[in-house]
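Accompanying notes for the structure given below.
One protein chain omitted, others in place.
Coming up: chain A.
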Amino acid sequence: MPVISLKDIKKIYTLGDNEVHALRGISLDIEAGEFVSIVGPSGSGKSTMMHILGCLDRPTSGQYCLDDKDVSSLSGDELADIRNKRIGFVFQGFNLLPRTTAAENVEIPLLYSRPVMGATERHERAMKALEVVGLGDRAEHGSNQLSGGQQQRVAIARALVNTPSLILADEPTGNLDTKTSIDVMHVLQDLRERLGITIVLITHEPEIAAYGTRIITVRDGAILSDEANVPHEGLAEPVAAQMLG
């Protein structure tokens, strides 16, 4: 059973009199435990795809099943619940709240979970997620006291905290230098290998895409190629040992 199943997804934006066809009928299945890299130049429709996959936007037509549930016709509140429970987001800009500790940032998705969770449980789960990304000792640091790589790892912990079926990473290394990028990619790889979390990575960099087990190339709103990949191990020291040890 695929985690994600897209059937002929189309997205058309209307800008004045012009219709922009962002997605022109995308169909694909992603199985549990896959690390899928979606590559494509800007304007290729990969961001639109990301928004639809992340339940931030609805397709104009087509069917999107997440965990076997058709989410293409859900209401705003229902989509919010899906985003909260099933999807973990990792953004290019980290999007941590300023003047807030790492732990508090990680707790945010838990604040919107139903049933409502007590403060103690929220904190415990945030700590666990931070330990997974190797930042257990930085929990009480303010988000602005952390380096870029650490910030992105906090963001990954935040994506993890509600045990989603899917982590959507939108250009997660876009703001990072090469070495830190490799670190972050290793963290993501590790999550897939150790915790079996499905990862969808969106990037325009082939080197980053190469960390996936499957690479889908998108161009002009359609899939250009979709092929399996032997994940790139990278040059940096594996961080998994210190992270999970």
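As a convention for this text, a residue touches a chain if its C-beta (ideal position, glycine included) is under 8 Å from a C-beta of that chain, and two chains touch if they have at least 3 such contacts; residues count from 1.
Convention: contacts and distances are computed from a predicted model.
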* Asked: Which one, "Dihydrolipoyl dehydrogenase", "ABC transporter permease", "TonB-dependent receptor" or "NurA domain-containing protein", is the UniProt name for the chain you do not see?
  -> "ABC transporter permease"
* **Candidate in contact with the missing chain, chosen from A:Ile12, A:Ala32 or A:Ala80** => A:Ala80
* Looking at A:Asn95, A:Asn175, A:Thr213 or A:Asn229, which makes contact with the chain not pictured? -> A:Asn95
* **Absent chain, residues of chain A that touch it** => 51, 54, 56-57, 76-77, 80-81, 83-85, 89, 91, 95, 97-100, 104, 108-109, 111-113, 116, 119, 158, 162
